[in-house]
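Only one protein chain is missing from this complex, and each of the others stays in its spot.
We call the chains A, B and C, going by the order they appear; numbering starts again at 1 in every chain.
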Amino acid sequence: MIRVQTDDFNPGIELEQLRQENNGQAGAMVSFTGLVRDLNEGDSITQLTLEHYPGMTEKALTKIEAQANKQWQLTATLIIHRVGPLQPNDNIVLVVAASIHRKQAFQACEFMIDTLKTNAPFWKKEALQNS
Amino acid sequence: MIRVQTDDFNPGIELEQLRQENNGQAGAMVSFTGLVRDLNEGDSITQLTLEHYPGMTEKALTKIEAQANKQWQLTATLIIHRVGPLQPNDNIVLVVAASIHRKQAFQACEFMIDTLKTNAPFWKKEALQNS
Amino acid sequence: MIQLRYFASLRETLGIGDEQIELPDNVSDLPALTRWLQGRGELWQSALADKRLHVAVNQQIVPADATIADGDEIAWFPPVTGG
Partner (left out) sequence: MIQLRYFASLRETLGIGDEQIELPDNVSDLPALTRWLQGRGELWQSALADKRLHVAVNQQIVPADATIADGDEIAWFPPVTGG
């Protein structure tokens, strides 16, 4: 499943949901959470805005998920990506892969976030803001 | 941090706790959740009991965590492992690695669960139980 | 008509996010369309000359010499930085 949203998400609720649906099938669930880093330690904070290409974004993420499911034996996959204004330490992205096999879950999760970083039409715009 | 416990744990609460403490430091958080697989589709369920070697278990996990922190640049690590009776689909183990670098978080998380599987004194005992 | 879209820093440079235009005469591929747009002036000339730009036709990344047709949606954007 894929989701693109301005609202925050809760990785814990998503993982618990996937676990409930798992029903004893997969023994391994690997998640990647991307967070907004706070690059400035002084008296200014980073203001981050994530722009995307509505329509193409969903197609790109759906394709990434399909590629992972083709290449590895997965019982569930999930990609959630936020857009819009973000604060330091905010969740940006969540990628989850569940599998019978631990190694496959790791490989699929890493493949999805690596491919997302190079192929999905998101653009970060950072701006310093004096507090 | 490491924990060995009979009680269930909630990966979501643990991840959110780590995120709150992260404070904008790490941009990548990778988690592995191990679940009890339900190997039987018929009218019997798997009864799983996890035995361990108290004392040595904690030492082994502490060593695994220290090795990961030595080998990779991590901002936080966590290993939680359950012992005692477990039901199908229950959480068994949670391993988390947070880092500035995505690749390092993946490698450290996979290293910790791989090493745990070969070096930490846990033993699964499965028994079929007619329902 | 074709739909043109510009994203991120390119949108800011050009001061436009999207537009609909008639497919210009004798334009049937990306290089020809880019040259046509660059004819709009210095700003367009230099902005679209950036070799790092990606182009998507109908929401799929395509090579720089891809063909285009009436009804297409064509988007230019800098390297993506999501995740």
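The criterion applied here is as follows: a residue touches a chain if its C-beta (ideal position, glycine included) is under 8 Å from a C-beta of that chain, and two chains touch if they have at least 3 such contacts.
Not measured: the values here are computed from a predicted model.
Within the whole complex, touches from the chain that is not shown fall on B. Of the candidate positions B:Ile2, B:Ala28, B:Val93 or B:Ala108, contact with the hidden chain is made by B:Val93. Of B:Asp8, B:Glu21 or B:Glu51, it is B:Glu51 that touches the chain left out of the display. Interface with the hidden chain, as seen from chain B, comprises residues 34, 50-53, 55-56, 59, 81, 92-93, 113, 116-125.
Simple rule for what comes next: only the chains that are shown with their structure count from here on.
When chain centres are set by their Cα atoms, the one at the greatest distance from chain A is C. Measuring from the averaged C-alpha position of chain A to that of chain B gives a distance of 21 Å.
Per-chain CA centroids place chain B at a distance of 49 Å from chain C. Put simply, the C-alpha centre of chain A and that of chain C have 28 angstrom between them.
Residue positions 102 of chain B each touch two or more of the other chains. Among all residues of chain C, those that touch two or more other chains are 83.
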